[in-house]
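What follows is an incomplete set of chains from the complex, kept in their original frame.
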Amino acid sequence: MSTQTKAETAADEKGGFPSLRDIWNDYLPYWFVAPMVLVMVMITFFPGAYDLYLSLIEEPTFNVLEAEFVGLSNYVTAFTRGGALHSFVVTITVVASALVLESVLGFFLAALVAGVKSERAKSFYRVLFIVPMAVAPVSMATIGRIMLNSEVGIIPYMINTWTPFAAPAFLSEIPLLTVILLDTWNWTPFMFIIFYAGLSSVPDTLVEASRVDGAPLWRRYVHVIIPYMKPVVFVATLIRMIDLFRTFGVVYGLTQGGPGTATQLVSINIYEQMFINNQPGVAAAIAVVYLVLVIAVCNVVIAKVGFEGVWD
Amino acid sequence: TRGGSSGTSTGTGESGSSGELAIPLSEYQGADIEWKQFEGSKINIGAVQHPWVDAIKPAVPVFEELTGIDVVWNVLPEQQFRTKRQTDVSTGAGQFDVFFMDQVINQFRSEGWLQTLDKYFNDSSLYDENWWKPNDLFESSRWQAHGGGYTDKWTGIPITTEVQTQFYRKDLYEKHGLEVAETLEQHRQNAKTIHENESDVAGTAGRGQKGYGMNIYILNTFIRENGAKLWTKFPKDSGLDTQGVIDAATWYTNLLRDYGPEGASTQTWSDVLTTMQEGRAGHIVADANLFWPGLTGEDSQVADSVGIAKAPKPADGTFGPNAYNWQISTSKNAKNSKQGFLFMLWASSQPTNTWMHLENDAAFSVRQSVWENDEFRSRVGENFAQVTLESLKEAQPDPFDRKYPQWGQRYSEELQRAIAGEKSPEAAMKKAAKIAEDIYSE
Amino acid sequence: MATRDGNVDPTTGSQRLDKDTRETVVRAARHGILLLWSLVVLFPLYWLASMSLKPPGEANQLPPDWIFLPTVYNYIQLAQSGEFLTAFANSVLMVSASVILVLLIGVPAAYVLSRYDIPMERDVLVWILSSRMLPPIAVVIPFFVIFQSFNLFDTRIGMVLMYVSINLSLVVWVMKAFFDGIPETLEEAARVDGATRFQGFRKVVLPAAKPGIFSVAIISFIFAWIELLFGLVLTSFKAVPVTLFVYSFIGSRSIEWGMLAAASMAMILPVVIFLIAVNKYLAAGLSFGVVIKE
Amino acid sequence: MASITLDDVTKRFGESGDAVVAVDDVSLDIEDGEFVVFVGPSGSGKSTLMRIVAGLETQSEGDVFIGDALVNQLGPRARDVAMVFQNYALYPNMTVEENMSFGLKMSTDLSEAEIEAQVTEAAEMMGIGNLLDNTPGELSGGQQQRVALGRAIVRDPNVFLMDEPLSNLDAKLRTTMRTEINRLQNDLGVTTLYVTHDQTEAMTMGDRLVVLNYGELQQVGTPLECFYRPANRFVAGFIGSPSMNFFEGDVDGDRLACDGFEYELSERMRSNVGDRSAVTLGARPEDFDLSETPVKGNSVEVTVDVVEPMGSISYVYLRPVDQSHEDTFVVEIDGKRPISEGEQVYAYVEPTDVHLFDANTGETIHQRKLDLDAEITPKEESQSVSRSAE
């Protein structure tokens, strides 16, 4: 750690042992990170190691001595019969489009709400816009299915009766788009709330300076406000990206990855391999490849965007 | 409705030891079984959300009184239950002493997760053949409990059976002068007539969604009736690319695509049910015992106009509807398998089954005697009971080989693609055949 | 003073709208868009609510009865179900506890990550994030094993820890970003004022980071509140969260739309209450917020 | 390039009940190209007034015109002003160069190269040419302030608003900057409002001074007018450093009885005093002479309290020997003249150098005599608002 961790106490001045309070403050950074590290070690190493182990053996067993290691055969299966590649493509499509939609929409809404003058209206929007996140995935999927159902769903009904357009069969004709839009409805709030909090920590003076400098509204955002809240924007987007990567519940409930495998996200594939096809080894292999991929993506993003644009 | 049935619940003594027992203990005490030998212990039952659970729960105090064993329940929807069951057995945790089993029987068995029950059947303190009357069970049910013919051992005990029949709108049939279809061609013609002459009503509806309880479950009926079968030669030839299969798939796909509702390829059984309930389809082929209560119940807008008949068959085919059994089994690491076995016997016994079907709206008994029971027949309707009973007697359940989940899932995906119009049924079935064979060729 | 023409901007020579008019237009546009999105947000919620208030069988009727006589039948059923209330209370308890705990663990760690030079910082950050990368489905079995061996299975403590673990990386990352935005001079001033590092953190930095803290609190609450898989696999009786309960209305024979909707509505409620409770802190950080004028 | 007119401008902060009146009914005409310096105590509303002109703050009442246009409704962008903020308000995420070029990019169509050239030139002028790639966090206070100033002057706006732009610079740099700003303003002819606390800046930079107190206009006039012809006691005391000494006195015929001494009023003073019974006498430190003996009339015998040597001059704090309280007044003497604390001397002011103020309203009733009167007499009627001050 940096020079700042240096002891701050005048231990030698007082002589004798440093007090508890001094020990607390002198090693504050260590105390501060210790619980986090502890939890992290617990929740990362074991599951990761387990999946790796599982991906290398034939039959799942907890007895390592009994395990029959089969090398990369599970990986081969994953990419041949397992449809791993396809599900990566589907996942990346969903991640990329939903991420863009949600970020842009979330920021746009946050900025609009931040500019609302009336405190009460502001509060109203703030609460309302967050609520979709609170709809449990079970409800989302079940209710979503019925609302989108071509026969009995209210949304196709409304489109058919109130607009000149014919409603598409959401879940069979445009399943991917449906999934993306539904996720947008569901998770734009996440971006909204973080961006909103980020916006509220931009000092007024900066905005004022840019106004005097003659920047039109959008440039103020592009050049002053967003750069200032860059860390927040970056982190929110990154986290959302990762969450999108592992999206499961709603999509599974909605389409079960179908029709066919049109919406078979990696998470759904892993689920099916594990719990339906009962091929834990293949599931674990996909998980391992996937984890490596996501870590690589994050590393690149963090290195390229984070450390070269946000944190330097 | 059965409002408020719970996700997970401790089912110990809902009516408690106080009050009347639902079924007199004497019905059981006559058996040559030492019911009380595990007094004071407890069993944990993992179950899916199923009418069987609702039907049996009020009777459980009887079992508790009879044996002194406490029963606790873990009831979940199918998908969630599957996750939990698999976690439990694959890690050897053995939390469930008794749990619902379905298509994965043979897989679980070959993994060594399931305990076969024969040693308990052979234990005279646990089993009395004369009392339990195994031959009262439908043959198809017993066959499925033996791994669909893949083993000669009991893998569990069947508790419910479902068989496919045809439901149709009597009013619409009357209006358009239609006869109830006996052949597939008639079935299609009826759909066509309704589809073309009724606004807002589709000719038919059917499961298009993938999954082994979904589209292929229905299709398998027509496959067998077309003279084909799954695994012409196990494990070399899946039979999925035979002409019979391709014809069946083409017929089913075209039926749904031509006269089915929008988005048929994503319809699940519940969508089909809802569609029919709301009067938006002319007829369906679906599980008699599960759909009948729904279609005639208060949720339904067509309660008075729904008719039932045996499933159609090809003009030159043999009748053989698909049937499906839930069974309950016990795992290798379960701590109270013997107690569990007692529960299985008790739950599937004639007195319990009869009571469940007389006192509840249940209609899924695995016992022929129940279907022949007059009181039951008058409750559910003579026509329904007769159609179902006849169908059950001739039912031909799917044989679930050990890797059925793997290839079955892919097979259903292919069928779904065909229904969605992404590829031809023929191509889909050929692909499915290849997948199935590949899986075993490794 | 001579009266002057106030509507022409001399610098551009272009006709500009009067500021009041312009403000009104902008305001109308702003609220127009916001209301539109409100509608998008509200319609499914409205539909959910209406399903929960309709008698069985009418939930999915088309054309819908836009106006109908609401019945609270479903809610009464819910309220009478002791199990629902137990699970609900259980969830509230576990989730709240987990939010407090995750903030206690995560916020200080985020502070350190933001303020100190950490060796291999990037890798540490990625590592923390990696706890969030795998789909829960891929890690639930190992957790089940851990829970079994530490006797955490089906305990509230176990679930609280689980919730902490799913939210920790979020809290650490988001809070790091917020701390990055708080000028270090504030702590310097505090330390010169005789505050210990800890006091500087608690009394000066934390208050400035309020919007961030409260927004991650909300998000963590929601993530834990709607969490399903871990609740499913890691509990069976005593620590069952309310999410699982919603499943009970998806039967093998029919879906109880009204009950499902009522339970879903009931699940939204605590989130809304929580939101309203912390609402005012969401925008009270360093400054009084950017007011985007024009 | 534009004139600025403020018409009865008032700004209140907070709820109407306990509102702070930061600017109180200020009317002001600033000509095109004029350089106006705002002075006033801390909190007197200078920054607020600037922000109102910039369009950052909306006045509670009154109108603002830039050129002939009423700009009440316009934002800063439309007003085309450049501003140096009191707290710099640099963009922390941008380098110095980006900070300085931002305004140009936003408000002009100049090419990258032109912008760079202008920014480099301005940065060189500010002595921060070598810091162009640093971010504000890496700069010293004075460097930051110069960036803030540079950011404004690279532009070619209608109006310059500069809020204490040199407060963190050392005297030498300040002199340079002062000259640069003046030169620039002359060259460009941009109307400029300038806030400063520095007497030198106030006296030398502006065409006119605007003196504010508690949000109210005290006087508007050329620096020398304000210095030699203060409209009231507040202005007299505020302009000039060290500030004017005031002595409260009771009029007693042709004498003024102050605490510790009596002062004989001249003819002109008497007529100006009229029938007031209490007036305040004011005399600037630099107008006093000290002598060993009471050379002239009106000499006051004083004790030297403190001597503050300043180099070329010294400030001497004196207390009338007969005075009942401990207050001192200050006089300025030649730095090389030896004088020591405790010494007793006589202080004397020429009667022509004395101001008299109404003791109640603070209004000036008698101005000093001035040789260069002609020179500083306002061309037009001096806009002076006299109100009671302090």
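Labels A, B, C and D are assigned to the chains in the order they are written; within every chain, residues are numbered from 1.
Following the convention adopted for this analysis, contacts are C-beta pairs under 8 Å (C-beta built on N, C-alpha and C of every residue); 3 or more make two chains touch, one makes a residue touch a chain.
Computed from a prediction, not measured in an experiment: that's the story for all the values here.
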Whole-assembly formula, with each chain kind represented once in the display: A x1, B x1, C x1, D x2
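Assume only the chains that are shown with their structure count from here on.
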Contact pairs, highest-scoring chain pair: A-C
Closest chain to global C-alpha mean, per-chain Cα centroids: C
For chain C paired with chain D, centre-to-centre distance based on mean C-alpha positions, whole Å: 53
Intercentroid distance (Cα basis), chain C paired with chain A, Å: 13
Distance from chain B to chain A - Cα centre to Cα centre, in angstrom: 39
Where chain C touches two or more other chains at once, by residue number: 60, 62, 141, 145, 229, 246-247, 250, 255, 293-294
Set of chain D residues in contact with two or more other chains: 75, 77, 80
Residues of chain D touching chain A in the complex: 54-56, 75-77, 80-83, 85, 87, 89-94, 102-103, 106-107, 151, 155, 161
Touch list for chain C against partner chain B, complex: 56-57, 60-62, 74, 77-78, 80-81, 83-84, 87, 140-141, 144-145, 148, 229, 232-233, 236-237, 240, 244-248, 250-256, 259
Complex contact set, residues of chain A against chain B: 59-60, 62, 77, 81, 145-146, 149-152, 156, 169-173, 175, 255-261, 272, 274-280
